[in-house]
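Of the protein chains in this complex, one is absent; all others appear in place.
So, chain A:
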Amino acid sequence: MPAWFDAFAEAVAADEQWYLTCGACGEGTLPPRTVCPDCGATDLSREPLDDRGTVVSFTEISVTVPKFHGETPYTVALVAFDAGVTLTGQLRDATAEDVAIGDRVALGVERREGETPVLTFRPA
């Protein structure tokens, strides 16, 4: 449970999620970053991230690692935000049958006792 992700998840829980934008090239990136992956500049600043995004791809997972045993099947989605960053998380309030590429979803987070938080997406 790295501290940087805990802080990121806390911000999502408070609906104060953010991303980093590069002062030199304008590309968006997710924390933690010290150097812009696109141009190498170091003047990165925090910008608020809208909680709505678009499903880019998704998969229903039936065989998983021990940590998620007892939770299958669950659906993982890649969701692109208008700011130019994409996040990976689990679908809630919907199954793989209910979603399609291009659907709009809202970002959330689930805290887990002693574990890394899981990002979630709900139909929006």
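Operating definition for what follows: a residue touches a chain if its C-beta (ideal position, glycine included) is under 8 Å from a C-beta of that chain, and two chains touch if they have at least 3 such contacts; residues count from 1.
As a working rule, contacts and distances are computed from a predicted model.
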(request) Write down which listed name, "Electron transfer flavoprotein subunit alpha/FixB family protein", "Aminotransferase", "Thiolase domain-containing protein" or "TldE-like protein", is the UniProt protein name of the chain that is not shown. (result) "Thiolase domain-containing protein"
(message) For the chain left out of this view, which of A:V12, A:L49, A:V105 or A:L119 touches it?
(response) A:L119
(message) Touching the hidden chain in the complete assembly: which of A:C25, A:C39, A:V56 or A:A124 does that?
(response) A:V56
(message) Give me the chain A residues in contact with the hidden chain, please.
(response) 2, 5, 29-30, 37, 56-68, 71, 74, 76, 78, 85-90, 96, 101, 115-116, 118-119
